[in-house]
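Structure in C-alpha cells, see below.
So, subunit A:
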Amino acid sequence: MSATGSRQSILARIRSATADSASTTPYASLPRNYTHSGSQPTAAVLHLLAERLREYDADLIECSPADLAACIADRLAASGRHKFVAPTDLPAAWLAPGFDWLIDHNLTHHQIELCDGVLTAAFAAIADSGTIVLHHSSTEGRRVLTLLPDWHLCILRATQVVETLPEYFSRCGHPPALVTFISGPSATADIEMTRIKGVHGPRFLNVILVRDDLQSVPHHYEAGSHEQL
Partner candidate 1 sequence: MRASLFIACYNDTLFPETGRAVVHLLERLGVNLDFNPGQTCCGQMHANTGFRAEAFSQAKRFVRLYQNAETVVIPSSSCVAMIRDQYPGLFAELGNDSLRNEFTALFPRVYELSEFLIDKLAVEDVGAYFPHRVTYHASCHGLRALHLGDRPFRLLSKVRGLELVPLANLDRCCGFGGTFSIKNAAVSSAMLETKLHDVLSTRAEFCAALDNSCLMHLGGALHRRSNPMRTIHLAQILACTGSTPAEAFA
Partner candidate 2 sequence: MSGAAGGSIATRSSDPVLDPVRALPFPEAALPILHNTQLRTNVAHATDIIQAKRARLVQEKSDWQALRTAAAAIRDNVLQNLGDYLEQFETNCIAAGGFVHWATDADEARRIILDLLRDENASEVIKIKTMTSAEIQLNPALEAAGIHPVETDLAELILQLGDDEPSHIVVPALHVNRFQVREIFARRMGLPNLADDPQALTAAARAHLRKKFLSVPAAISGANFLIAETGSVSIVESEGNGRMCLTLPRTLITLAGIEKVLPRYRDLEVMLQILARSATGERMNPYTSLWTGVVPNDGPQRFHVVLLDNGRSSILARPVERQTLRCIRCAACQNACPVYRQTGGHAYGSVYGGPIGAILTPQLMHLEHAQSLPYASSLCGACYEVCPVKINIPEVLIELRAQVTDIERKQATRVFDPMYLGMRVANTIFSSAGLFHLAQRLGRIALAPFTRKDGWIHSLPSLGSRWTVSRDLRGLSKQTFRDWWSVRQKEKP
C-alpha cells in the first residue's frame, strides 16, 4: 500500500529541502533568555495564585494540614451536592462521611456522568497564570473524572505551587504521559467576545490550598469560615 511510499517520499522531500540549511544552531545552544524562575517569596506567590483563580471565578480556601479533612467536609457540604466520584488512591480521611462516594474502579462514563462532583489531588499549580496541573496519577484520577462532573474540588499543597511555567517544567523530571492544564473553568468567547463560563467542562472549580509550607500551625481553621491570604 502507498502508506510506506508516502512516508518515504515525504521524508525524502524534507531531507532534500533541509540539506543546504545555513548555519544551524544546535538545540542545546538555542537562546533562552526568558524568565525561568520566579522572584517572589512564597507568600506572594500563593497570594498571586489565589488572585488569578478568583479572576476565573474559581474558589480558593486555605487550611493547615491538620485541618484538611474538616475543610474538605465543609466544602462538600457547602456545595449542596451529594454524589461524588474519587480517584482510587485518595487518603481515606478525605472521603468525608455523609456523602455518596463512588471510587473509580473502572467506572463507566455513564456512572461518572451521574455524579455531582469530583475530588482530586493535583501535581502542581502555576501562580502566574492561575493554572492547576494534573498528571492523572491515582490520586488525581483518570482524565474523565475531572471532565464530566460539573463541580471539581482540587486539593493543592502550598509546596506544589510554583510562580512561573518554566519552573513547573523544571519540576517534571521525566515528561508525563498524560497532562491536563486547567486555568479556570471552561469558557468560551465565541459569541461577540463575551466570556461565558462553563461550556462543557466543570463549571465550578474549587481549590483547597494546604499550607504545608508553614512549620507551625498559625491558622486555626474554623468550620464555615473562609481563610483569606
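A quick word on the picks: all candidates are chains of the complex that A comes from, given by their letters.
Operating definition for what follows: contacts are C-beta pairs under 8 Å (C-beta built on N, C-alpha and C of every residue); 3 or more make two chains touch, one makes a residue touch a chain; residues count from 1.
The shown structure was predicted, so the numbers you read here are calculated from the model rather than taken from an experiment.
Which member of 1 or 2 touches subunit A in this complex comes down to candidate 2. On subunit A, the positions that touch candidate 2 within their shared complex are 2-3, 6-7, 9-11, 13-18, 21-22, 24-25, 27, 30-35, 52, 106, 109-110, 113, 126, 128-131, 136, 142-144, 147, 165-166, 168-169, 172, 175-194, 196, 198-201.
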